[in-house]
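Submitted below is the structure of interest, expressed as structure tokens.
Missing here is one protein chain; the remaining ones are kept as they sit in the complex.
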Amino acid sequence: MKKLINKVEDVITEQMEGMAAAHANIQINLEPKYVWRTKETKKGKVAIISGGGSGHEPMHAGFVGVGMLDAACPGEVFTSPTPDQMYECAKKVENGGGVLFLVKNYTGDVMNFEMAAEMLNGEGIKTQNILIDDDVAVKDSLYTAGRRGVGTTVIMEKIVGAAAEAGYDLEQCAELAKKVNSRGRSMGMALTSCIVPAAGKPNFDIAEDEIEIGVGIHGEPGRRRIPITTADEITTILTEAIFEDKDYSRLLRDWNFATNDWEEKELVSKAFTSGDKMIALVNGLGGTPLSELYCVYRKLDEICKAKNVELSRNLVGSYITALDMQGCSITLVRADEEILKFWDAAVDTPALHWA
Amino acid sequence: MKKLINKVEDVITEQMEGMAAAHANIQINLEPKYVWRTKETKKGKVAIISGGGSGHEPMHAGFVGVGMLDAACPGEVFTSPTPDQMYECAKKVENGGGVLFLVKNYTGDVMNFEMAAEMLNGEGIKTQNILIDDDVAVKDSLYTAGRRGVGTTVIMEKIVGAAAEAGYDLEQCAELAKKVNSRGRSMGMALTSCIVPAAGKPNFDIAEDEIEIGVGIHGEPGRRRIPITTADEITTILTEAIFEDKDYSRLLRDWNFATNDWEEKELVSKAFTSGDKMIALVNGLGGTPLSELYCVYRKLDEICKAKNVELSRNLVGSYITALDMQGCSITLVRADEEILKFWDAAVDTPALHWA
Amino acid sequence: METIKLSQLITWLEKIAAYMQENKTYLTELDSAIGDADHGFNMERGFQKVIGKIEELKQSKDASVLLKNTGMTLISSIGGASGPLYGTFFLQASMVLKDKNELTLEDLKSSFENGLKGIKSRGRATTGEKTMIDVLEPVVTTLITAVEQNLTISDALTNMLAAAEKGMKSTIDMLATKGRASYLGERSVGHQDPGATSSYFIVKALKESIN
Partner (left out) sequence: METIKLSQLITWLEKIAAYMQENKTYLTELDSAIGDADHGFNMERGFQKVIGKIEELKQSKDASVLLKNTGMTLISSIGGASGPLYGTFFLQASMVLKDKNELTLEDLKSSFENGLKGIKSRGRATTGEKTMIDVLEPVVTTLITAVEQNLTISDALTNMLAAAEKGMKSTIDMLATKGRASYLGERSVGHQDPGATSSYFIVKALKESIN
């Protein structure tokens, strides 16, 4: 294993310290671990908090700052953070507007964030959980833990963060977040496996002439393995998987403030279609050079043009990664005016900033 | 070789097309190849142009836009572009203020840009060449082609680009560029070799337990090979190499507009010392995840604090890369008020943007 | 009547910690085949934390305090899926042991039963989904039978361990429908579930602490 790290136990802490040293717009707490924005929020602003296992940098800590997340809770590498982390973090940044947890749909993340939300709501701090489950590689939610949360997370954090900054209340932020989730679809692939520092070796073996289609962001093997092929072919496979995905319905849990308990609600994602306008994310998984992502974007743009789908906004780069994995993912979020407005709003975080 | 590319011959063209599709602030020309900013410049503005072999993305094309480069000429992978490219490109963007070529000090780049400058000056288009030669890994310029141009390039392009935008004339821009070069020092290391697409295999072999100290950005082997060690140790080696570097003097060529010929001039870089304020770049070489760079930044910050050196500004990320190489480089540029002012000025390019 | 002493419960926790440390790599390798290669590290980290507090826990005269503390520590130190699940198991197990300083077989049964109920409701899963439940459910069933049949604690534990081992192995052929392994679909078949395996070690540790 070749990594720029010191002791395996210190990886997360030291990376947090490095981030805090480099960026004045964020601060860190180490016991328990969380990252929060330096600039004070307006009284009554909804606290937008995310978190998850580490290894996906810049997500989430790199998205903490004005116009995006109020705070992020990094867990161990690929391991959900713990409820006490989220609880302490929420107590730190909550400012009278309640808390919105943006949670990627993995069993661990879901359970830990649910426990935290229960604790906070139990204390009278209004807390809602929103899931991101956008990975079309996971086909049938009946026989799985449901779709994984991947690239749409970045876009949701940007949009909901901007809405909270603009004064949306907890319910409005939650509605908007659900809308973004219902409009986001992603699909990824890997050229190589990643190496978890503590494991010291690749998660899976893959031959020099094979690639893995449908991987997530945890070095987990994907759905199928195919012989290596061109960037155009790979982009086509990912993009078509996204467009072929039909209307998708599932039950997701909301906190019901009246009954003080979880409640299942249906969320439907409508299939993409001609005429749609998209925010596109062509994402590197950590070990892939930016230049190669542009080759993917080129083909994505061509395919979408042929489908009469407009890529109204885009991000090309490594924003939600799987350590040093080589590979990429494509995320499309069907935009509307509200979504574009908050996408374009000013943001000032370590990883995303525009005015 | 595992890369997101199509035919090896098309790599550069397709990556350019992808960039142009993704970013409205740049445009591309393919015969010959160059990238130029979309927004028109003010009459009389100096045209700041850079270029070099491809494989270092986002440099240079990613730095084209308002407040930075007017244009960039990408060569084949790791191969300097050609004089006719630079000539055509300069003719496209020159707007009455003359042309400043920012050239990394490699034999090929120097010669090709000199030929282009000769052609342009021959036609009465005032053109000056500025070299970047900041790599302290190259020790003795008497017995080498001189120090390589590495990380300081990014910082110079930002600062001189902002100065040109603010109305500096050709001579002022050239002076400022030289000042930045004389104040910049870099040092890099690699965990792995990179793979040039056309070659299809690593440039050099390196064992699982070895790292290469003093590499450049072309997959060339470095100066020495050591057993793999911690990020702290590596950061210390790189940083100390930068601080131990003494006053450094060399002869660089200027175009003399009076004699219409090249003229050698001495440029002295003063050694860094306690009390200096720096712009720091902790740079990934393409295959290194951002998170690991923060671990390096953490230690760099610690070392500098101990030396009473302030890191006034920083960039942490993969800005000047060597394809998919794993590894990093550290660049420090001793700042003054003028440099900080132009660093902080607004920039709007695909890879750097702030207001 | 035959009982399990507090000191034996302490030994249990220590033995679990030892098993998790010993099998850190093994559990992680199982997780690397169908998950994300961290289960061993997670379990080791969690139970090391429990051990770090063991001296303090030894002061307590109350089994429910012991197990509640264990649950809280696991929740705040493991993360992932196994943190809330095992955390909930010990927390819920502790609920039925208020003020007890020794456990009858009946107590053991109730606490495991309640713990399992906690896991199932937190994880919204049932048997046959290739999880730790495929060990813990048959273990609880065995315990219920043992109580009904009035077995000695020792015999009950022997049966529990056999059920645990069988349950663990039964996960090999299962198709995962919960947790990360479910993303693999058919490709999850043929691999033993890491969480079922750590559950087996927990039962094994219990048997060895009491025999």
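Per-chain residue numbering starts at 1, and chain names A, B and C are given in the order in which the chains are listed.
One rule holds for everything that comes next: a residue touches a chain if its C-beta (ideal position, glycine included) is under 8 Å from a C-beta of that chain, and two chains touch if they have at least 3 such contacts.
Model, not experiment: these values are computed from the prediction.
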### Query
For the chain that does not appear here, which of the shown chains does it touch in the whole complex?
B
#### Entry: Among B:81, B:184 or B:284, the residue in touch with the chain that has been omitted
B:81
#### Entry: Options B:38, B:144, B:229 or B:273, residue touching the unrepresented chain
B:144
### Task
Sort through B:1, B:199, B:226 or B:340 and give me the one touching the missing partner chain.
B:199
### Query
Contacts of chain B with the missing chain: which residues?
32, 53, 75-85, 106-108, 111-112, 115, 137-139, 143-145, 148, 196, 198-199, 203-204, 216, 218-221, 223
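Heads up, the rule we're going with is that only the chains that are shown with their structure count from here on.
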### Task
With chains as vertices and touches as edges, which is it: line, ring, star, complete or other?
line
